[in-house]
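One chain of protein is taken out of this complex; the other chains stay put.
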Amino acid sequence: MLRYLLHKLALIIPTVFGISLAAFAFVRLLPGDPILALAGERGVSPERYNELIHQFGYDRPYVVQYLEYLRQVLTGDFGISIATKRPVLGEFQALFPATLELATVALIIAVLIGIPAGIFAAVKRGSWFDQATMGVALTGYSMPIFWWGLLLIIFFSGYLGWTPVSGRIGLQYFFRPTTGFMLIDSLISGRPGAFRSAVSHLILPSIVLATIPLAVIARQTRSAMLEVLSEDYVRTARAKGLSPRRVVGLHAFRNALIPIVTTIGLQVGTLMAGAILTETIFSWPGIGKWMIDAIGKRDYVVVQSGLLIIALIVMAVNLIVDVLYAVINPRIRVQ
Amino acid sequence: MTDQSAGESASGALAAGTRRRALAEFWHYYSANTGAVIGLFVFAALVLMAIFAPLISPHLPQEQFRDSLLTPPAWQEGGKPMFLLGTDAVGRDILSRLIHGARYSLFIGLVVVVFALVSGIVLGILAGYFGGWVDALIMRVMDIILSFPSLLLALVLVAILGPGLFNAMLAIAIVLQPHFARLTRAAVMAEKNREYVTASRIAGASHLRLMLRTILPNCVAPLIVQATLSFSNAILEAAALGFLGMGAQPPIPEWGTMLATAREFILRAPWVVTFPGLAILITVLAINLVGDGLRDALDPKMKRS
Partner (left out) sequence: MRTKLTFAAALLAATVIGGTAQAKQLVYCSEASPAGFDPSPWSGGNDFDASSRTIYSRLVEFEHGKTSIMPGLAESWTVSADGLEYTFKLRPGVKFQTTDYFKPTRDLNADDVIFSFERQWKKDSPWYEYLPGTGWEYFTGMGFPELLKEIVKVDDLTVKFVLNKPEVAFLPDLGMDFSSIVSKEYADQLQKAGTLQQFTQKPVGTGPYQFVDYQVDAVIRYQAWDGYFGGRQKIDDLIFAITTDPAVRAQKLKAGECDIMSYPAPADIAGLQADANLKVDEQEGLNIGYMAYNTTQPPFDKVEVRKALNMAVNKQAIIDAVYQGAGQVAVNPIPPTMWSYNKDIKDDPYDPDAAKKMLEEAGVKDLSMKIWAMPVSRPYNPNARRVAELIQADYAKVGVKAEIVSYEWTEYRERGKAKDRDGAFQLGWTGDNGDPDNFLFLLGCSAIGQSNYAIWCNKEFEDLLQKGKATTDVAERTKIYEEAQVVFKREAPWLTIAHSKVFMPMNKKVQGFVMDPLGIHRFDGVDVAE
């Protein structure tokens, strides 16, 4: 196990360097000029421009800039946003809980609905339930979620007026963040109605973000279950007269769990990409919107460090999934 | 010399026979999936629509009817029969734009898949066949690409290259190709040490020939399935980029771009938002149905169950 883990880590180190180099390179390749972007329509005098370029170190050779950047990152300093002059890490920490909450709730929705739906569809293979579920799942999988979000807003917020249009909680509720998770903070606050308000704000965005992972999980669960259900030992168990529920619940599902867990782990990247669109549509103050704004504003430092942090998170999650996988399935370690 | 060519043509005929039989078998499995057949028909209809767009569409996609701005669909109050699905903010017929938009979406899908497939296969073969540092280098680069959320990476790439249809396609292809590279590499690794490959190597076949003629055909099935998936993904990602203002630029009637420019009308003129999205959904759904059918028909494991 340890050897496997070390092997995985050894593979990751060059990747991490590659990612940091890629983030660094991307940002230098972006057209436009961060100093001018900041100056706005009024421009900036050439002298001041040169001063600022020097101050931010953009006049040094790229190699020096990169090494300096690496040094900073390794000491936990992700730089200061050019636009707001706030530390990038601080901005990230302030915004990440919003994305994390959204993504977590979306993933919970996807798992809680996707797995049972997949299991039932597999057990009742070919039934109308199976066909309907798989039809819906494929539609969800094919959904342009930015459009789906707009439709939900038009219908539920605009037409029916059931859900709030945007934001994380009603503005009459004010408390400083404890966990950064609005659902938890609103409960801690003890203010009547706060939790309800937080839920009503979260519901549409999380449904939109859950759509694709839900579809993928349902489909994967079904095919994993089908595979397991056709294995000899399940047939044997059935032949032995075990109740179908026991067969499905105990034997089949446990064995189908391996591919399902992998699938869930792989959804993290999907969720991050989906968060960009979902947050844009719902004006959700998270890191997806933050990155889009930063790209638009040419905030070099935010784009660079944001890319790096997000890629590292995705990689860390993938590593955890790999390890989990190895724990569940010892055969993999030998390879 | 003559012997050999005779032998080759004989084996060719034999191969043609097997191929025909394989095709029949394939269709047998494929047609068993009703959804896949429907998907195929819809897809074929979309392709025809794209090809014959100038003939079918009632108006030119860029023609502006200045006296009919934001006309609702024909069946709604205030709609005009000449604009079946209504008009947009500068008075262009939405139906005509959607029909022409099919050209862009299918074109995007095709170009992206071809680019991603070719580059992915080449990289995958190189990595799998040569191994060692070539493999390590290529696969680390693929790992790096895959560690960024696809849309985020595509966004940054487009920001670097400049917004536009071609750059968007390039960015999406780069983002999608690691999947092909990984698939090909895995297949090559698996096949590389099989007896028949070793045999051809001993017989003196060149590296290139070995890879292209011997190994590659054996990993065609998963690649086809992946290609279909990528096709629909490419359309979705291109639309998302267009929606974020980084894809095709107006007045190109690309569906995502149409949605982006329509966003300000979600309250006032929902139809300019509804139809482009529906077009994307239907197209992507059709392709995914075909993809499912292909997977079922090509994957022997699934056939069994």
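Descriptive notes on the structure:
To keep things simple, chains are lettered A and B as they appear, and every chain counts its residues starting from 1.
We adopt the following convention: contacts are C-beta pairs under 8 Å (C-beta built on N, C-alpha and C of every residue); 3 or more make two chains touch, one makes a residue touch a chain.
As the structure is a computational prediction, the values presented were derived from the model and not from experiment.
Annotation for subunit A: contacts to the undisplayed chain at residues 31-33, 35-45, 48, 52, 55-56, 80, 82-86, 91, 94-95, 98, 153, 157-158, 161, 164-168, 171-172, 174, 176-177, 190-192, 282-283, 285, 289-290, 293, 296, 298.
In the full complex, subunit B contacts the hidden chain through residues 62, 64, 66, 69, 89-91, 159, 162-163, 245, 249-251, 261, 263-269.
Keep in mind that, in the parts below, only the chains that are shown with their structure count from here on.
For subunit A in complex with subunit B, the touching residues are 11, 14-15, 18-19, 22, 26, 29-31, 135, 138-139, 141-144, 146-148, 150-151, 153-154, 158, 223, 226-227, 230, 269-270, 272-274, 276-277, 280, 291-292, 295, 303, 307, 310-312, 314-315, 318.
Interface residues of subunit B, counted against subunit A in their complex, comprise 35, 140-141, 143-144, 146-152, 155-157, 159-160, 162, 232, 236, 239-240, 243-244, 256, 259, 263, 266-267, 270, 273-274, 276-277, 280-281, 284-285, 287-289, 292, 301-302, 304-305.
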